[in-house]
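Below: one structure, written as structure tokens.
Heads up, one of the protein chains got dropped from this complex, but the rest are sitting where they should.
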Amino acid sequence: MKFGVLILEGPYQHESSDSAYHFTKAALEKGHEVLRVFFYQDGVINSTKLMEPQADDRHIQRQWSELQEKYDLDYVVCVAAAKRRGINDDVIGPGFKIGGLGMLTEVAIEADRVVQFGA
Amino acid sequence: MKFGVLILEGPYQHESSDSAYHFTKAALEKGHEVLRVFFYQDGVINSTKLMEPQADDRHIQRQWSELQEKYDLDYVVCVAAAKRRGINDDVIGPGFKIGGLGMLTEVAIEADRVVQFGA
Amino acid sequence: MLHLVNKSPYESACMDSVDKYAHKGSPILLFEDGVYAAIAGAAFESRIKKIMGDHEVYVLKEDLAARGIADRMVDGVKEVDYAGFVDLAEQNKTVSWS
Amino acid sequence: MLHLVNKSPYESACMDSVDKYAHKGSPILLFEDGVYAAIAGAAFESRIKKIMGDHEVYVLKEDLAARGIADRMVDGVKEVDYAGFVDLAEQNKTVSWS
Amino acid sequence: MGEEEKGEKLMIVFRKAPYGTIYSFEGLENVLIMGAYDQDISVLFIDDGIYAIKAGMETEAVGIKNFSPTFRAIEAYDIEKLYIDKDSLEKRGLSIDDLVIQPKVIDAEQVESLMEEQKNFFMF
Partner (left out) sequence: MGEEEKGEKLMIVFRKAPYGTIYSFEGLENVLIMGAYDQDISVLFIDDGIYAIKAGMETEAVGIKNFSPTFRAIEAYDIEKLYIDKDSLEKRGLSIDDLVIQPKVIDAEQVESLMEEQKNFFMF
């Protein structure tokens, strides 16, 4: 099945990004396609490579980047939401790209299911 | 009276930072002292000079920076919370400084009132 | 002690906590989405009126205006602007429920 | 349609919305802080049991374990792990209440 | 033109109050973008989301942009399926005449049925 994933909350403050990550990973491990992971609202902050969590904590951006590399996933960070929150091409980690909100509509059209995390 | 202000939510996503800004400004205009504004949890994201809101929207970091300059205020961005969320010395705007969580305890001791925004 | 409430009573249980823990006579300030608690003719009206029996309830003018509900307030609710918010915080210790 | 709930019923009105709008027979998945809705012996127990009369209620194992409440679930609630969450999302359209 | 020709059935649900959080504003941005894709879009207002279209907002003093007039632009984007939950309105002390746009008033059962018809949702 073709999934889309939408994330609306930032890293660490809410569990949404962790939940979305585990869901996406589980879907891929079961052989499903994940057409796109779209980062909207505070969700855009998950993409910053400037985060430096404590050594015994997970590194949310790197987890996402590693998953992207392993499965060659499409990660889109909404440009309008990102600009408001100080996220731009210079700070996003590997595997993320900044793109228009239309790319969320596209995945809603193409994917069988869009699963939303946070709001 | 000596006030302290504590902000726990990020810019744009929640109104807390706007409310804290209007409260701080009103307190200063009435002649009160504001000993420190402490940015904790997602509140640390208010300090990033990388934010670029739309032209017809307020620029939350600049509003805070201008208020700091006008009244020579003390703004502390919690280092542990900031590191988790990708905020560091290179991205904070004028008037903000990164500091330890102990500086929140200090203002709770010294200020007559700490007013908390968000949670 | 001044109790600050910034969430809608239809979405959040903040107001239940204030109702439970606030000392009789302590003022309550509704601001941000908290102002929706004081709309006349709404489901929460009877609750807020009951709460007003034990507490002065203030609403923040600026947040009322933003939401287009300044003319919908339950009788007896007191409007304050940010300067009035500062005065309340000067007169009372503050605690935030959100 | 699968209804996803990630907030505690003691803090948020999400579950009221699901109860109101979810079609009879639609499954509900409690995850993140939503899992607190299914604790046996808690105030929400009677509500969740009533909801279970109309809906299959699932809870996410990983979130139960994290919160130390895996052995506290109301009888009849079904545990799934993330792989099971994916299966539910494959079998149903999903809608998120948070 | 039949609905089949209009592409996928997608729904944007507004259920959060405005200004306290940005959900409804960024949700509206999403609606406007979706309007350009010629799909079968429905917009639904439930719970506190009904407050997002209250008329008479004056946001100057809070310093936040008033986005409610932009809801009027939805129809210009050829999105005509607008719905609002009757009970949410009543419970919150508003009527349809209090709003900047007049979605079709439906009850909770109709909300359920409408949701069941959709392919994908966005909740703001």
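Should a chain be cited, it is by its letter among A, B, C, D and E, assigned in written order, with residues numbered from 1 in that chain.
Going forward, a residue touches a chain if its C-beta (ideal position, glycine included) is under 8 Å from a C-beta of that chain, and two chains touch if they have at least 3 such contacts.
Everything numeric in this text was worked out from a predicted model, so none of it was measured.
In the full assembly, the chain not pictured is in contact with A, B, C, D, by the touch criterion defined above. Interface residues of chain D facing the missing partner chain: 6-8, 10-11, 32-33, 36, 39-43, 45, 61-63, 65-69, 72, 81.
Interface with the hidden chain, as seen from chain A, comprises residues 12-15, 18, 21-22, 54, 56-58, 63.
Not every partner is drawn; the one left out touches chain B at residues 4, 6, 8, 40-41, 80-81, 100-102, 104-106, 108-109, 111, 113-114, 116, 119.
Methods note: only the chains that are shown with their structure count from here on.
Among the remaining chains, those touching chain A as well as chain C are B, D, E.
Compared on C-beta pairs in contact, D-E and C-E come out with C-E as the pair having more.
The mean-CA centres of chain A and chain E are about 25 angstrom from one another, to the nearest whole unit. In terms of their C-alpha centroids, the spacing between chain A and chain B amounts to 28 Å. Residues of chain A in contact with at least two other chains: 41, 80, 113-114, 116, 119.
Along chain C, residues 6, 10-11, 32-33, 62, 81 each make contact with two or more other chains.
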